[in-house]
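One protein chain omitted, others in place.
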Amino acid sequence: MIPLGHIVMLSMFLFCVGVYGILTQRHAIRFLISVELILNAANINLVAFNKYWGTPDGLGQVFALFVIAVAAAASVVGLILVIAVYRLRKSVFIDDFNLLKW
Amino acid sequence: MVKLAHWIPVFPFIAFWLNLAFGRRLGRGSAYIAVAASLMSAALSVIVFLGLRHGAVAYDLAPWVTINGVPVTVGIMVDSLAVMMLLVVTVVGSMIQIYSIGYMGGDVRFSRYFAYISLFMASMLGLVLADNLLMLYIFWEGVGVCSCLLVAFWYEKPSAAAAGVKAFVTTRVGDTGLLIGILILLATGHSLRFADFGGFSGSEMLMAVAALLIFLGAMGKSAQFPLHVWLPDAMEGPTSVSALIHAATMVAAGVYLVARSYVLFTDHPLALQTVAVIGAISAVMAASIACTANDIKKVLAYSTISQLGLMMLALGAGGYAAGTFHLMTHAFFKALLFLGAGSVIHAVHTQDIRQMGGLIHKMRITAITFIVGALALAGVMPLAGFWSKDEIFMALWQNGNPVLFGAAVLTSFLTAFYMARVIFMIFLGVPRAETHAHESPAVMTGPLVVLALFATGLGFIGSPFCQGAFQQFITGHEEGVHLNAGMIIFSTLISLAGIGLAYLGVMRGVKCPGDDCPRRQWLIRVVENKYYIDELYQFLFIQPFNRLCAALTRFDRDRIDGAVNAVAVLTAALARFGRRLQTGRVENYLLMQVAGLLILLLFILGKLCHIF
Partner (left out) sequence: MNAVVFYMIALFIAVSAVLSVTVRDIFHGAVALTMTLLGIAFLYFYLDAGFLGVIQILVYVGGIMALFVFAIMLTSKMGDHKIPQVNAQFWPGLLIAAVLCAVLLKIVVDSSWMHAQASAVITDLQTIGRSLVTGYVLPFEFISLLLLAALVGAIVIGKVRR
């Protein structure tokens, strides 16, 4: 088998790509795509460590399952927010909004 | 019977709370509650008096604290002195409260007035009954607070508010002395119970200092020189308050305190001497000022200082019975005089005696009772003041100090002079100003008549005709008082001389030879300005204090506020940069967040690689 470090490097790379997407992309949906990447990076870690160091009760996989469920909930709410904001402002570009200012 | 004594202050205290809580609802009823409470106290005082006969009864109600090994209890001490004060306070207080129903009628804070008066009564009675100095001190402060509240009762007037503050602050100087005196007694491990006083061991000097500090408290309360300045100003309060607090009872508390802890003073000749000297100075000085005052209440106020000085003088000269006797008689006729003055003021709406005159035709009861009181004060045979003053003369004569005796004689002469002057100017002669004077209602004249009867007859219980029943009661000795014809004639002559001089000056308009002499003008100006003592205090204490305050204000404004403002300016300047971070854009915040995470990770990495 390949060493654990290589799988973790893959997930780390996915995480950094997600961070790059969050920091630089204007489109709200691309923002959500980046979030999905980050969550999946975490999931890969969970599954990999479960496989390499885990106990028979499969804690890592159970948690990966929970993360998938939470991610589903998060993306549902995120997407519906994008749609709602689009209806109000006719824009999906995050830097068009500075509602948090002062 | 005697052990019911602790209920005496409870009635006015309940009346105080009732009036405070339901005063608005009660209206005039609050007066009846207060009067009923003090009449019940008076009745109970009489019961206690009848039960006591002689000796002293002391009993504890509850343990309190133990300070420096000295147990202090909540205790009651009823002896002849306390019983005398109880009777004076409750009887005079009841009379004055009945009078107040008429005098204060229509005042916006009618029920508040009776609440304060009830609280005062409760504090004063508690003060009288306390069996130790610490309890006495608590009630002492209670009467002080009531005094301040009642002096400033009409606080809409700036002068009344200022007078209230002055009364409080000036007596506070004395109270601090009293407190330090109590602390010295505690620190040296002595009991605070009056019954245990006497023969205290320890440094002679320290005990004398403690006695003098306790006397300082008495000086403040009894308005003795040099702490007398508050009493004339306290006349800003309602006249009935002046009668009760600043003539009859509260100011007597100082004399009472000295009489209470008399053993402390007799143990130390220096302390006793000081009491006598301060009393003599106050007596003569205040009497001389009273001769030049034109405000009827100011005359009576200075007269009070003077008479209290006379009591102190008597106590200081060893005349324990004489001092306490005068304390009692003075309470009655001074209350009478103040109430009479209040009746006059009520009628003519001025306090300036130069604008009165001929009022005897319009206010017969007030005039007659006032004249009785004034003659009693002047010491005319056979009214109350005569007998007590006679006792003081006798005590001073036996003491043998010619200066002190002379001071008493001079005070007596001046007293007769200024009281006669007041009578002549108010009631006799022709009206000097247009007034629509009328007699006061019965609720006001009734107490006047009762007090006038006391002022007439009370002296006899201390006269040779009763074998000095009062003196026997108060000292517990069986020796009577002997008729001394020489002293009686002498003091009568002194009083008549004063009255005669006033008659010549006021009624006949006789001028002294050399009245316009500039040297005498200078003397008169000094006396008229009350010996410039207020101005001296202004110069010595108040102005430096104000300058200090101004300097501190400047420091506060420039330095401390400046520092605070500098912080604010600095914060604002920083914020002008800092606010640029708050763009309101999510991606900017996220960038910062990730940058922060990165810094954290770099730090951990550095740790791992042992860079830091």
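Observations on the structure shown:
Letters A and B mark the chains as written, and numbering starts fresh at 1 in each.
By definition in this document, a residue touches a chain if its C-beta (ideal position, glycine included) is under 8 Å from a C-beta of that chain, and two chains touch if they have at least 3 such contacts.
Just so it is clear, the model here is predicted, and its values are computed rather than measured.
Among the residues B:Val65, B:Ile524 or B:Ala595, only B:Ala595 touches the chain that is left out of the figure.
Along chain B, the points of touch with the absent chain fall at residues 587-588, 591, 594-595, 597-598, 601-602, 604-605, 608-609. By the touch criterion stated above, the residues of chain A touching the omitted chain are 1-10, 12-21, 23-30, 32-34, 36-37, 40, 43-44, 47-48, 50-59, 61-62, 64-66, 68-77, 79-84, 86-87, 92-95.
Just so it is clear, only the chains that are shown with their structure count from here on.
Annotation: 84 Å between the Cα-based centres of chain A and chain B.
Listed in rising order, the residues of chain A touching chain B in the complex are 19, 22-24, 94-95, 97-102.
Residues 579, 582-587, 589-591, 594 of chain B are the ones that touch chain A when the two sit in their complex.
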